[in-house]
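Apart from one protein chain that is not included, each protein chain of the complex appears where it belongs.
Chain nomenclature is as follows: A and B, assigned in order of appearance, with residue numbering initiated at 1 for each chain independently.
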Amino acid sequence: MTSFLTPVAGRWYALPGLLRFTLRRLAAGILLVLGITLVSFVLTQLVPGDPVTANLGERAAADPAVVEAWRRQHGLDLPLPQQYLNYLGNLLGGDLGTSQQSHRPVTQDLAQFMSATFELALAAIAVALVLGVGLGVLAAMRRDRLADQIIRVVSLAGVSVPTFWLSLVAMYVFYARLGISPGSGRLNPGTTPPPDVTGLYTVDAVLSGQWTVLGEAAAHLWLPALVLAIFTIGSLTRFTRASVLEVVGNDYVRAGRAKGLSPSYVTFGYILRPALVSVITVAGLAFGNLLGGAVLVETVFSWPGLGAYAYRGALTLDLPAIMGVSLVVAVVYVVVNFVVDLLYAVVDPRIRLG
Amino acid sequence: MSAPSEPAGAPAPVLDVRDLTVTLPRRGGARLSAVSGMNLVLRPGEIVGLAGESGSGKTMTALAALGLLPGGARTTGEILFEGRDLLALPQRALRDVRGRDIAMVFQDPMTSLHPMLTVERQITDHLRHHRRVSRADARARALELLETVRIPGPEQALRSYPHRFSGGMRQRIAIAVALACDPKVIIADEPTTALDVTVQAGILRLLDRLRRERDMSVLLITHDLGVMSSLADRISVMYAGRVVENGPRRDVLTEPRHPYTRGLLDALPHPEEETSELRPIPGQPPSAGTTPAGCPFHPRCAWARESCVERLPGLVELAPAHSAACPVDPFGPPLSGPPLSREVPS
């Protein structure tokens, strides 16, 4: 009759649990990155037309000896798996090919443009998290009242606006008409960027104490970041609302009320935490959306980042550039989701066991 | 409706439900009656069982006492706690009663404990809120409570999260949470239904020990008369939002005066007698909004007469403190349908 007193709890493996979880997710992440390189390799193989012609021009491609030499030189005579391994080796060595538009190694281009995209995406995710979560919580708390209905329509509009069009309209209104935004680029023409530490101009300006540069960088940043955030604000609002409402229906919230705690205490102590923890899981996805949207926003705002680079690549069908960008973005996406998973496991004690 | 008479010299009730009705909104503006004309008395140190099938209004009664009815619900009548009408209290004052004077234990400890808060936080949250004690004092109190409900390794348990514990352990923790502010009344809503069999007895025993050690009253809500048979001092049986029978446990269980109570008892398995068979009550309890006229039980009742269809019988005292809302003797010959066994399980 004492069997029910036997504790299930009693072993303490919080840290090892987290470690195991981390290692498992890490292995999955590495596999995913390998898969991404495979996708990228397969896509390069799909390109119609002869790569020799594309690279050497019609005249040289007419000479079989030249073609043969070129193919051997680039390993194109090897079987596909072997080619993939070579490709992988090149990737690990940081060789992503040569961009046809800039005639520079793609790796070099990516390194140059990456930080601009990060600055934009980070600013956008910050805006989106604050506004999206705030509006979502508000909507859930005022469920089915007027505020909820308005937020519902606004968030639906947010996920329905074509980002590239909104960029254009924002530029037209805030730059051309109102003059509130300084227009395209990261800084005014002629301004020297702050000394490179993080590559994020706003942060670097703070680090070096260049306050006018900071003001300028921020003035250039806010509009594209806001435009980029709109879609994510819409989706985060909707997700947060659903998440809060789901938590509210739980017994443990009713139990919290039954304790006689004040409504605001129940909201902040019992409802928001689990609701926001599940928002964390979609924040990673949202970041991916932002990186994708950046292609469109950067194009319109002439923001010198990966997106604008990919756009120029798309115009000239510069495949190494496009593949480079998608590879980097996908890997960053995987890394962000890995971090998000870890964060989730730290915040939610249940995950570690699973 | 006549309230059952009280034995002389009984202590003043700690919780006194008088003529409570609860109605819930339905689509299209109609209102659904969840509880009607409910009377219930809970005295200090007493365990009162509230029995009935799901949907009979047991849980709504409990939620009404705590002011936790779903939005749009309306109430009439009184729920007196130490003489104060809880239904008339403003929200803020009601919150001071909740968790401090009246605490609740929920059915499923898998969902009623917060998955992301430590056990310590869940025990001490309302303790600190209601009693304004320091964190250290609250912690000491929580430790003591975990020992009271017999959680092994209470020091560690305080720091851990609910998912580490089995169902029975969690229910013990949930009881510790309820005990935190030394409430005068605990409302336990199906506290053993979600638990494994071997664990149920332990939880019931714990509740019984606590009420005697602490002179605490327990309102034990369950569909399972078997749970009551070992624990409750008095039993009220509800059907379709009304109390149909009311009395001391022994009287109700051995000499049920309402055919519905009788049916519930017959439907229980009775392992000691190998020959006895289970007799389910024919038919289904009325679903929301379809309560039949007259006595709501008449469509399922083997003793139903003309008058049962026309008129709703009130509670009538048939023996000291034992009343039922039925004019027939459920041990008399039935008027229709299959005869029920005269044997009644204890």
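One rule holds for everything that comes next: contacts are C-beta pairs under 8 Å (C-beta built on N, C-alpha and C of every residue); 3 or more make two chains touch, one makes a residue touch a chain.
Just so it is clear, contacts and distances are computed from a predicted model.
Student: I notice the complex is incomplete. Of the names "Energy-coupling factor transport system substrate-specific component", "ABC transmembrane type-1 domain-containing protein", "Carbon-monoxide dehydrogenase medium subunit" or "Gfo/Idh/MocA family oxidoreductase", which is the UniProt protein name for the chain that's not shown?
Tutor: From the choices "Energy-coupling factor transport system substrate-specific component", "ABC transmembrane type-1 domain-containing protein", "Carbon-monoxide dehydrogenase medium subunit" or "Gfo/Idh/MocA family oxidoreductase", the unshown chain carries the UniProt name "ABC transmembrane type-1 domain-containing protein".
Student: Specify the residue from the set B:E53, B:E82, B:D182 or B:E317 that touches the hidden chain.
Tutor: B:E53
Student: For the chain not shown, which residue from A:L88, A:V159 or A:V347 touches it across the whole complex?
Tutor: A:V159
Student: Quick one: say which of A:L236, A:A255 or A:V329 touches the chain that got left out.
Tutor: A:V329
Student: Which residue among B:T21, B:S160 or B:T192 touches the omitted chain?
Tutor: B:T192
Student: Check each of B:E82, B:D182, B:E255 or B:E317 against the chain that is not shown and name the one that touches it.
Tutor: B:E255
Student: Which chain A residues would touch the chain omitted from the figure, given the whole complex?
Tutor: So the residues of chain A touching the unseen chain are 32, 35-36, 38-40, 43-44, 46-48, 144, 149, 152-153, 156-157, 159-166, 168-169, 171-172, 176, 249, 288-289, 291-293, 295-296, 299-300, 310-311, 313-315, 317, 319, 322-323, 325-326, 329-330, 333-334.
Just so it is clear, only the chains that are shown with their structure count from here on.
Student: Per the centroid of Cα atoms for each chain, what is the distance between chain A and chain B, given in Å?
Tutor: 53
Student: For the complex, give me every residue of chain B touching chain A.
Tutor: Against chain A, chain B makes touches at 66, 68, 95-100, 103-104, 106-108, 111-117, 125-126, 129-130, 150-153, 156-157, 160-161, 163-166, 168-169, 174, 177, 196, 198-199, 201-202.
Student: Which part of chain A faces chain B closely enough to touch in the complex?
Tutor: Residue list for chain A touching chain B: 1, 3-5, 7-10, 12, 250-252, 254-262, 265, 269-270, 273-274, 277, 347-350, 353.
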